[in-house]
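This is the structure, below, for whatever I ask next.
All protein chains but one are shown in place.
So, subunit A:
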Amino acid sequence: MAVSTSPLADLSAALVLEPVAAADWLVILPVAWCLAFGALLVMLRRPIGLHPFIAVAGLAGLVVIDGLLLQHVIANGPVTMVMGRWLPPFGIAFTVDLTGALFALVASIVAFAGGIYSLADINDSGRRYGFYPFLMLLMAGVSGAFLTGDIFNLYVWFEVLLISSFGLIVLGSEREQIDGAVKYGFLNLVATTLFLIATGYLYASFGTLNMADIARKAEGLRGTAPLMTLTTLFLLAFGMKAAAFPVNFWLPASYHTPRVVVSALFAGLLTKVGIYALIRVTVMLLPLEREELSFVIAAVGALTMLVGVFGALAQSDFRRMLGYLVISGIGSILAGIAVGGPGGIGGAIFYALHSMLVMTALYFASGVAAKLGGSFSLSSLAGLYRRHVGFAAISLMLAFAVSGLPPFSGFWPKVMLVKAALDIGAWWLAAALLVTGFLTTIATGRFFLLAYWRDAAEGEGATAEARIPAVILLPLAALTLLTLGIGLYPEPLLSTIQNAAAGLSEPSSYLNSVFPGAAR
C-alpha cells in the first residue's frame, strides 16, 4: 500500500542525478547551522565563558541565513531540497514556501534577541547546565519544523525542540521549576504523541508522508478515507501544542517558572510552532475538512481568546499574566484559521508573527521590571516610571501592541481578522476579537497604572538595582522598534503575507517545486 500508485509519480525523474543548485542549500542551512553550533557548544563543556559569544554569533548568522532564504523564496517561489537525492515522494523533502520562510526569519530574530538578553540573565551555573547548547538545538528544532516538507519529519523536529525545551525549563532545578516542568513535560509529550497517532492514520490512508503528495492525493481519497477524523486529531494535537482553550492548562502552570529569557523564547517560539503546523495541515493539506470544522475552530478560538484574557485579568503576577496573554493571542490566530480565505489566513499568519515579537519583548520587560522593582508581583511592584522613564515608554508601547492598538504591529492583523470575520457574517467572532482587545487593554493598562505610575512606598525596593545593563535594554528596544516599524509601515510585510496565504490556499507552486513538471 505504501508504494505510490499515483500515475503522477514519475519514476524516471528519480534517476536524474543533477547536483543541487548552490542557492538551494539555503533550505537546509538553518537546521544544519544550528545543529553544528549546538554540537560545538556541547563539546566545549569546560570553557563556559566562551558559550555566550559562540551562541550569539551563531544566532546572528541564523538571522542572516533566514533573511537570505526569505529573499530567495520571494524571488524564486517555493524551494525544495531532498535528502540523499531520494526524490519525492520517497525521500524526506525540505520544502520552503513563503509562510515557512517568514516564520523561520521571525523565529531567528526572536532567538537572537533572546541570545543577547541571556548575556545578563544566564549566570555561570545556567551556562554549566547547558543553556546555550539547548538554545541552539531548540532553534534547530524550530527551524526544522518551519522548513520541512514531510509530515513525519515535522514530528521529529517537534520532538527535537521539545527535548531541548525540557532542558531549558528545568534549568536551575528550583522547586517551582520542577513543578512546572512536570506539567509541561507530561502534557506536551501527550500532545506530540497525539500528533504521531494522527500521522500514523494519515500514513495508513495516504501511503505517503510527503506534504505535497498528501495535498494532491487528498482530493481522490475524500470518498474513502476518514479525513475528517484525521483533521480532528490534528486539530486536537496542534491545539494542545498551541495551548488552545480546552487543552491550555499546561501553559499557565509552567511558563512563569523558568528564567525570564527561557519564558520569553518559549512564548515567542513554541506555541507558534504548533500554530504553524495547524495552518500547514488544515489550510494546505486538508482544506475542505478545515471548512467543515470551521465552526468548531471558531468556537475554540473565541473561547481561547476570552479565557486567556479573563485569566490575564485575574493574575497579580506579571509573568503569569503574560502566560494568559499568550493564550489569548493563540485564540485570535485560531479565529483567522477558522474564517479562512486570504483575509483570515493572512490575518492569522500576521498575528502569529506579531505575537512572536511582542510576547518575547513583554517577557523581557517583565524581567526588567523585576530587576528594577525587585518583584514580579503586582501588589509590590511600584514606581517603575520614576525609576526608568525610557523603560516605561517601551512597556507602554508593548502594552498597546499586545492590545492591538495603532500604531503598532498588533493593529493590522486585528483589522484583517475582524474584517474577514464580518465578511463571512460571523459577527460573534468579530465581537469576541474586539472584546478581547478591549479587555487586554484593561489588563495591561491596570498593570501600567499600578506598577509604573503608583508611587513606591518609602524605602521599598531600595535594594533593587536602579540601573539596567545595556544588553538587556538593547534587545527589548530593538523588538519594540520592530513592532513600531511594522505598525507604521506594514505594506512590505503585508504583501508578503498575502502572497504566503495565497500560496497556502492554492499550493500549485509548492507542488511544482516538489514534483517538477508533474503538477501541470
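One rule holds for everything that comes next: a contact is a pair of C-beta atoms (placed from the backbone, for glycine too) under 8 Å apart; a residue touches a chain by one contact, two chains touch by 3 or more; residues count from 1.
Assume contacts and distances are computed from a predicted model.
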{"item": "Options \"Cytochrome c oxidase subunit 2\", \"Monovalent cation/H+ antiporter subunit C\", \"Rieske (2Fe-2S) protein\" or \"Sorbitol-binding protein /mannitol-binding protein\": UniProt name of the undisplayed chain", "value": "\"Monovalent cation/H+ antiporter subunit C\""}
{"item": "Touch criterion as defined above, residue of A:Ser118, A:Ser143, A:Thr282 or A:Gln315 at the omitted chain", "value": "A:Gln315"}
{"item": "Residue of A:Ala32, A:Ile54, A:Leu68 or A:Ile163 touching the missing chain in the full complex", "value": "A:Ile163"}
{"item": "Listed residues A:Leu44, A:Val182 or A:Leu422, member touching the removed chain", "value": "A:Val182"}
{"item": "Missing-chain contacts mapped onto subunit A", "value": "1-2, 152, 156, 159, 162-163, 166, 170, 173, 175-183, 185-186, 189-190, 193, 196-197, 199-201, 203-204, 252-254, 256-257, 313-317, 378-379, 446, 450, 454"}
